[in-house]
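Below is one structure, written out as structure tokens; the observations come after it.
Only a single protein chain was left out; the remaining protein chains are all shown in position.
The block that comes next holds chain A.
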Amino acid sequence: MKYLWEAELRRFVKFIKNMPTANLPFLIFLYILFWLINFSSTLVIGNVESSKSLTAANMLGYVIWFFAMFSISSIAQNMEDERMQGTFEHLHLSSVSIKSIFLVRALIHAIESIVIIVIFILIVGLIHRVVVFTNVYSLLVLLILLPGLYGFAFLLAGLVLMMRSKEAKNWLAILIYVLLVPLLIPERILSPAVREIFSYFPMFQSVMMLRKLNIDKIPLNLMEVDFVKLVITSILFFVIGLLIFDIADKKAKKKGILGMY
């Protein structure tokens, strides 16, 4: 474990050196997608009292959606890419567990995602004249969400590991996009029952909490139940994700499909 950070940081530095040219188109893509979501939600909800608070609410959902996609990319997608190339088997020949390698990778890539999202928030803030994060406790919510996000990514990585068919994997990817769409919908249009169900998923719960903190200006100490729910579900997702990944890894070894090159 001692040199794992050294190894992954070196790999990340190499990766980031090739990134500057790719980041600009990525930021433009992010903004166009956000603009489309924002525009669609205005059409769905209609003329709201404050379009700025709607933009802020959309932006908060978008930030969590972005983090979720980034976590999936740095764990599940990254694992599948390595599996197809043949390097995934070599990672198994390490003196550290495969989970540790991908977790450290995800944490290091989180730095990259934070840099991108901060730049993006500044751009959106300037264009739409909105301040998205007004409450410092938002950072705490994001931090608590992290294990849940990684757990979700490991869960997906486990499912992908057990699949041989490329078609099945494509369908899974589509399903994930669909499942994460509610993050982009302002929860006020959802029924209380649906909202209650969503609150047991850390991604949705964190979006709802961030909106309460930053838009409705409700202090964190008045959201004790929400907070506890977020902590518990986030840890639970993390544990379940790792367990499923472990089971999948063992099954893949049994079937001899760790490498699919």
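List of remarks:
Keep this in mind: a contact is a pair of C-beta atoms (placed from the backbone, for glycine too) under 8 Å apart; a residue touches a chain by one contact, two chains touch by 3 or more; residues count from 1.
The criterion applied here is as follows: contacts and distances are computed from a predicted model.
The listed choices are "Spore germination protein", "Nucleoside ABC transporter membrane protein", "RNA polymerase sigma-70 factor, ECF subfamily" or "ABC-2 type transport system ATP-binding protein"; the UniProt protein name belonging to the chain that is not shown reads "ABC-2 type transport system ATP-binding protein". Annotation: of A:Thr42, A:Ser73 or A:Ser97, A:Ser97 touches the absent chain (contact as defined above).
Of A:Ala7, A:Leu33, A:Leu190 or A:Ile218, it is A:Ala7 that touches the chain left out of the display.
When the omitted chain is restored, the residue from A:Arg129, A:Lys217 or A:Lys254 that touches it is A:Lys254.
Residue-level contact of chain A with the missing chain is found at 2-4, 6-7, 10-11, 14-15, 18, 85-87, 89-97, 101, 250, 253-256, 258-259, 261.
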